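Data block below; observations after.
Of the protein chains in this complex, all but one are displayed in their positions.
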Amino acid sequence: MFKKNIQKFFLNKHSFPLESFIHSGLIFSNDSMEQYNSIMDFPPFQDHIDRGEKLFYKKIFNNKSLSSCLKIEENKNFKYPKFDTKKLKIITLEHQINLCLAELNHKKWKHNDPFTMGSVMAFIKSKNKGKTLIVDLPHVALDNFNNGKELYFKRIGKMNLACSSCHLLNSGKFFRDEQLSPTIGQPNHYPIFRKAEQYYSIQMRYQLCMKSVGAEPYELNSKELNQLEFFHSFISSGIPINGGVYRR
Amino acid sequence: MMKFTLTRRSFIKRLSLYYFCLFPFQTNFSYAHQNIKKFFEYTNKEKLFDDLSFSNLDLNNDKNINLKTPDIAENGSIVPIQIESFIDGEQTFYLFSSKNENPLTSIYHFHENMVPFVSTRLKLQESSKLHVFIKFNSNIVHAANDIEVTIGGCGEETIG
Partner (left out) sequence: MQQMILKSPLVVAEKKQLAKNDIRLKVSRKENFFDLKFLIRHPMETGRRIDKINNKLVPKDYIASLSVSINDKVVFDSHLSRSVSKNPFMHLKVQKLFAGDIIKVNWIDNKNKVYKYKKTINEI
């Protein structure tokens, strides 16, 4: 119900079809969209995606690879982040990749390393481009979901702003020279390559946002950022995904 | 004693072989513009246009040129530019960004078998005019677009 309402709010505010929210802030300007398309035609960061492909299919242990462990291609929808009802915990795609690496007797990867985790993340999202993001909300996940929701609406930092201040109430308006993107659809197109080279996962972007409002950012893969990502992705369900894309 | 004869023909052939080994990039274009490199050091746009004989030209947009540029560059360090000319035959594109420290950004020469088209990415320092002059036979045509730049692309980058 909450998801339906919030999506309805944005669909009324900005008259674009739901699928187009995958492009986030780019939907407001044909000019921006064209520059994006031009760079995506031959992205400078293609190397990262190609490396991700190699790492994804490489047989690591017992003739198994990340691909055989993650089994993402078999699903017609994209289902990360998800809530593990047995372990009672939020599993992001990065976390799942590290769980698979452990199963393959391999050392974990850092969540923000563009040469390992970043490459595989960018490859997986771009390979599954077009699939619909579906995030299930089982009853046992409600606490985590509600915490995530609280974090989204909580004012923080010296500037005393919440995610909702910019991306819910003021989406489409300009803040300095940036046109504020709407909340729904944001996690769908991550990870991104800012300035066509700097890797950012959605949680790394949350950290950047927190710093820019003068707050101390939470750690990557912390309970807080996982809850925020879970909430954020749930309300973005139904919108297609992409990843390894260019942003200014 | 071994006789070694060197005919005039074989001498010239040998000389030209050495020449092309030493200067593999001598084409009509670069040979005719031996001093082209110095124009890239110019900082004054007017003097640059003067010395390249681009002054006193009609600076309207020629209908034979399709210059595609963004209205507002998302990022001044990577601005996609596309130029297409409807002129036949060998020709040269000269691209200027009016407010860059050195306004001459690049020169593209198209021989036969090439469509006179190039799409590339440039750095723009600030909001400015992007000029293209096309030289073909002894004619010159021009087109220019304004591009607004919010984050300048030539200075310090903030990539860590």
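By letter and in written order, the chains are A and B; residue numbering begins at 1 in each of them.
Simple rule for what comes next: a contact is a pair of C-beta atoms (placed from the backbone, for glycine too) under 8 Å apart; a residue touches a chain by one contact, two chains touch by 3 or more.
Owing to the predicted nature of the structure, the values given are computational and were not obtained by experimental measurement.
Of the listed positions A:7, A:67 or A:119, the one in contact with the omitted chain in the full complex is A:119.
Remark: the residues of subunit A touching the chain excluded from display are 41-42, 44, 46-47, 51, 54-55, 58, 60-61, 105-107, 115-116, 119, 196-197. As for the chain not pictured, it touches subunit B at residues 24-25, 27, 29-30, 36-37, 40, 77-79, 82, 97, 100, 102, 104-115, 117-123, 153-157, 160.
Following the convention adopted for this analysis, only the chains that are shown with their structure count from here on.
Averaged Cα coordinates give subunit A a centre that lies 41 Å from the centre of subunit B. Residues 29, 31-32, 34-36, 38-39, 177, 195-198, 248 of subunit A are the ones touching subunit B in the complex. Listed in rising order, the residues of subunit B touching subunit A in the complex are 70-75, 77-80, 82, 119, 121, 150-151, 157, 159-160.
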